[in-house]
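With one protein chain held back, the other chains of the complex are shown just where they sit.
Just so it is clear, A and B label the chains in written order, and each chain counts residues from 1 on its own.
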Amino acid sequence: MIKIFINPSKFSHFADIIFKPLLIICILTLLLGLIFALYLSPDDYQQGSTVRIMYIHVPSAWLSMLTFFIMTIYSIVALAFKIPFGFIINSAVAPIGATFTFICLFTGSLWGKPMWGTWWVWDARLTSVAVLFIVYLIIIFFRRSFSNLDVGEKITAIFIIVSSINLPIIKFSVDWWNTLHQPASISKFSSPSIDSSFMMPLITMTISFICIGLLIAIMRIKAEILDRKGEI
Amino acid sequence: MQTINSILAIFYKEYKITFRIFYDVLTIILFFLLGIFIFVFSVGPNREIFSQIGVGIIWTLLLLSTNLSIRRFYQDDYNDGNIFLLHMSGLSFELIVLIKLIALWFFFQLPFIIVIPIACLILGIETEDIYLILVTFFLGSPVLTSLASISGSMNLLNNKNFAIGSVVIMVLSIPLIIFSTGIINAPPELIKPQLSILGGILLLFLALTPWVSAGCIKIALKNN
Partner (left out) sequence: MLLANNLSFKRGRKEIFQELSISLPPKKIIHLKGRNGIGKTTLIKILTNMLFPTTGEIYWEGKNIKKNLYEFFTNLTYIMDVQTSKNELTVSENIRFWMKLFSSNIKSKQLEQIFDLLSLDKYKNTQVNFLSKGEVRKLELFRLVIEQKKLWILDEPYAGLDESTYELINETFRNHIGNNGMIFFSSHHYPELQNMDTINLENYANN
């Protein structure tokens, strides 16, 4: 069972099996989620219709963090247990995480403009996600900075692990910094109070985002596996 | 004991080498000072603004100055086989990293003790604050050295992208910058807790750096 997550050929095989079902779930949840998000769920009392951006903003934030978590686990697996599949995951999944992070920042910016009049706000969450985006970019660039790709993967994996220790500290520091510099403000991106009418589309959209992420990841991982087979 | 003699010999060697390349250290100090000037030119000589953002400028420039010393950490010793030579004399890679950390903090960070008060005076920062800034400097500059060590060891075989060494330091230094500048303009009851947090960050990086740097050095040695 674990072999699926560690062995390239077993993973490819498993990926082929679940691809179509995953695609179907993805399309269904995406349609369902969008219908609920855009039509059926109520407006927010304070923020009106623009709160609907939350249904893309929040799931993409969760996905960006989930992707980083997966990359950290696989970096540890690759370095400590010497399983090269971890490096394949890292290089395949990093751009996906970066994209979700970018979507989060972009939708956050769009949400902010009608609400607060500016395109960018230095609140705790948005700033932490911006730092996360920079970390993703560093990871993507770093791997390509070495002429020896083996070295590049290993050093990048070490950087991912160091960053995973650093990111909670950054989140904590940025939260603290934010309260210090904006003592009287409420969090500018407070999600409306969690009501079942809001939860449903949120969870549905999250599931569909996870599926999108998985689908793209599977395609990229299989391409990466073939690429490595080919160059040997 | 043989190890202690080896360690002392290494410190003495580092001292002698730094003495011969002393102008490099002085230039880094000059970079710091010039950076202060550039800030004044770009922002305008408004004393009120500087008493608020002065600490931030000083720490930002400390960070940027550290970028200039990344190569000095391991690149030369790696290229001429000295790191492996030290390893063959019986020292573990982690110990070699630790020795380098102490030596380079002493020679490349400690000299800032002289410029920081000068910079504070130029920027019009309160004299009571200067003492606090120096305390945070003593807690924070070893963290900068540790970050330079991590970045230097990661970039030993990097010959395509020279800028990323600095970028790595900058992203890892965000908590350090937030807390070391936060201490100065904070209300008194928040000073001690922030100092402890800074101390915690220092201890974390001191524990992490020998392990991470030694690992990266080993990877670089194996893939020459």
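Quick note on the criterion: a residue touches a chain if its C-beta (ideal position, glycine included) is under 8 Å from a C-beta of that chain, and two chains touch if they have at least 3 such contacts.
Only a predicted model underlies this, so the values are computations on that prediction, with no experimental measurement involved.
Trainee: If the hidden chain were put back, which of B:T27, B:T60 or B:N82 would touch it?
Mentor: Residue touching the absent chain, from the options given: B:N82.
Trainee: Can you tell me which of B:L8, B:I49, B:I118 or B:A163 touches the chain that was removed from the display?
Mentor: Here the residue in touch with the unshown chain is B:L8.
Trainee: Considering the entire assembly, which residues of chain B contact the chain that has been omitted?
Mentor: 2, 5-6, 8-10, 12-13, 16-17, 20-21, 79-82, 84-90, 221-222, 224
Here is the rule we go by: only the chains that are shown with their structure count from here on.
Trainee: Take the average of all CA coordinates in chain A, do the same for chain B, and state the distance between these two points in whole angstrom.
Mentor: The mean C-alpha positions of chain A and chain B differ by 32 Å.
Trainee: Could you list, by residue number, the parts of chain A that touch chain B in their complex?
Mentor: Touching chain B from chain A are residues 131, 134-135, 138, 141-142, 144-148, 150-151, 154-155, 158-159, 162-163, 165-166, 169-170, 172-174, 176-177, 180.
Trainee: In their complex, what parts of chain B are in touch with chain A?
Mentor: 150, 154-155, 157-161, 164, 167-168, 171-172, 174-175, 178-179, 182, 186, 201, 204, 208, 212, 215-216, 219-220, 223
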